[in-house]
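Partial complex: the chains shown occupy the same locations as in the complete assembly.
Going by the order they are written in, the chains are A and B; count residues from 1 in each one.
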């Protein structure tokens, strides 16, 4: 019998940068008792995004943050600037990295690789409460 | 009882730029009478893409279009140029932004954030008919 579950997960970011959110998501999945299925996550914001990335090397995370600060810089000449210098670059970085993830579930766990973690990528300078809509279907 | 629905939605773009397609998608979802579920959309082209972005500020949209014109410019030195100067940059912009979206459905509506809209990002200069494959599953 196929079942589904939905849940909104609110995460308070610590300001600009990558934040590992694998654990609260994995815990919610494990509580649904769905052995095989599909997990979908949507970040419900336009200045934060979701990324599956390297979960072991903090230096890789810092390089990644620096990279996006370079290719979508605050110093750009933007027409949309009334919400602060970090707002338009935030939209660009969210467009480049995306706000939805789809992850197969096998044996009651997300089928992530050994070195993969799920990261909330906060693009605004100040901390924000970010809500993630999660959906799980399977049996 | 779990159900699903599929539909192809054809959109005529107005040439290069972002086009808000949230409404026709939301209308199709609401007609399926699936309260909780998962919506998936695939843009069936390699020179147009799908983006969830800021739905309120036209200036943000213009900045976003300008940004992608800068980082994947027509003036690049491309080997694949027989289909026009705007063709290869179109593939690059589609690779950077992606052609599929997965959106949880809650209370019969897409769980998008307040400021999120779904945009068809046309990367070719001339208008094109773009077909989106939609799939909805749930109950």
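Heads up, the rule we're going with is that contacts are C-beta pairs under 8 Å (C-beta built on N, C-alpha and C of every residue); 3 or more make two chains touch, one makes a residue touch a chain.
Remember, predicted model here, so these are calculated numbers, not experimental data.
Visitor: Assuming the 2 chains shown are copies of one sequence, what number of copies does the full assembly in this structure comprise?
Guide: Whole-complex copy count for this file comes out at 3.
We take it that only the chains that are shown with their structure count from here on.
Visitor: Roughly how far is chain A from chain B, centre to centre by C-alpha average, rounded to an integer in Å?
Guide: Taking the mean C-alpha position of each chain, the two centres sit 20 Å apart.
Visitor: For the complex, give me every residue of chain B touching chain A.
Guide: 2, 36-38, 51-54, 57, 59-60, 62-64, 67, 71, 96-98, 101-106, 111-113, 115-116, 137-139
Visitor: Give every residue of chain A touching chain B within the complex, in rising order.
Guide: Within the complex, chain A touches chain B at residues 2, 4, 6, 8, 38, 40, 42, 44-46, 71-72, 76, 78-80, 88, 91-92, 94-96, 98-102, 131, 133-135, 137.
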